[in-house]
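Encoded as structure tokens, the structure appears first; notes follow it.
Only one protein chain is missing; all other protein chains are in place.
Moving on to chain A:
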Amino acid sequence: MKNFAELIKTLDSSNKTSVKVDALTNYFLKASDEDKVWTIAILSHRRPPRPVNTTLLRLWANELANIPLWLFEESYHIVGDLAETIALVIPTTKEHSDKSLTEFLQEIIALKKKTDSEKKEYLQTNWLNLNYYERFVFTKLITGSFRIGLSQKLMTRALSKAENIDEDTLAYKLMGDWNPNTITFQELILDERNSDYLSKPYPFYLAYPIEGEPESLGNPEDWSAEHKWDGIRSQTIIRDNEIYVWSRGEELVTDKYPEFQSFIGNIPDGTVIDGEILPFIDNQIGAFNDLQTRIGRKNVSASVLKNTPVIIKAYDLLEWQGNDIRNLPYEKRRTLLEELFTTLIGKEIPLQLSERFTFSTWEDVINERMKSREMKSEGLMLKRKDSPYLVGRKKGDWWKWKIEPLTIDAVLTYAMRGHGRRSNLFTDYTFALWQENENNERELVTFAKAYSGLTDAEFRMVDDFIKKNTLERFGPVRSVTPKLVFEIGFEGIALSKRHKSGVATRFPRILRWRHDKKIEDANSIEDLKNMIS
């Protein structure tokens, strides 16, 4: 555990990629095989299920800290991270612990089945046996993921350096549904195996946003274009008469979409399709917001299935007739995909082809992009015809070209302290727009929250304003004198019963601070509703 805590500390305290990768490589070179498996698991968000709820965690930590619970809560609001708060308020003792990371994780797994008093005893003993940073890491293993700015890609790179195995091969091995508690390092990393590859997805290829105008991409003839769909990126695997659906977050989501079971028998075994899961209501592509009812649910009820049916828009073929065809040129893969679709004509399955559109000049592409909102897409995808299907986010062959966001000028009305690196600043804001109430008076109605888009210097200025213009405090939230106006950008918009304003926006973020506008100049809910096409 000492080494792992030291590793996390190093990863957490550097902003430099090279330092992080080096630290992790050195760690992998020294760590035991079982600790390596657990480290990979944790850094790729494969945490054991939480054995204790956070209410009890707070209570038991607080008992050791010997402070009133409200004071613990206030500290938590300011620190911004539960595990960090627990580690900070509990006193450090002279005790120490030599248990390994694996031992701790096995204990944490076993803890789930214990009684509350056993859990309490276990946690309190260990908290007191660890130093501050180990205590933080130990608690984090229980509460949530480490936000240390280390992507799966960098982790894979470090492992690749330490084990001398090709990065892409490793990325493939690390995907899918493996259990760190039962798999060995030998099995996970070193062994060549085929049998359990049945459910394994391929790493997703991700596009970069286009820089500047599409002319920079050269000859239009070398490119293929289609609309960019705003749903859940997915990979659908049909192998051995089974279907596996993966989301981009490497989550197996097959059970959430029972309608895709109908692919079996219609699509031949040994097929892997890259595509987008989209809500498809009354034969029309819906808004991303409609998918919310499908994402969070473990059990999909009949009414949800009926009210929010989904489809997959297929855009690429990664495996065909049992062969990995990612190295074939895109054009060839697309042809195979389109051929597959000709065999599906007349079959009632929720699978559609993401159509490519023809163009001869970049001008045509620009015109097509302007139809995006009408097409219910969020812009275009440009793919080089001769490109293979790569791993991860790589520049050059795939570009996304999103449409400009919708914008509206709104008033800052509430603020909350940020989390993590912004825990000492008010950086989470709520924005309001004007609306007329029943007495024909204009009032501000909350419509969106946003917490990104300003520079650090601007955040400090707004933070200063909030501290000096607080009207009321509600726990961590402050209401603020309505004075500052910001331009808010968002990707999509839909009517919503769950929102006070009656409207839900997608990806709201701050575009800029409108120093030039007074609150009277801000937009109204009416203006917002008029944007719904």
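FYI, contacts are C-beta pairs under 8 Å (C-beta built on N, C-alpha and C of every residue); 3 or more make two chains touch, one makes a residue touch a chain; residues count from 1.
Just so we're on the same page, contacts and distances are computed from a predicted model.
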item: Protein that the absent chain corresponds to, by UniProt name, given "Metallo-beta-lactamase", "4Fe-4S ferredoxin", "Cell division protein" or "Spore germination protein"; value: "Metallo-beta-lactamase"
item: Per the touch definition above, residue among A:Glu6, A:Asp33 or A:Glu74 touching the missing chain; value: A:Glu74
item: Chain A residues that touch the omitted chain in the full complex; value: 12-16, 65, 67-68, 70-72, 74-75, 78-81, 84-85, 88-89, 91-92, 418-425, 456, 460, 467
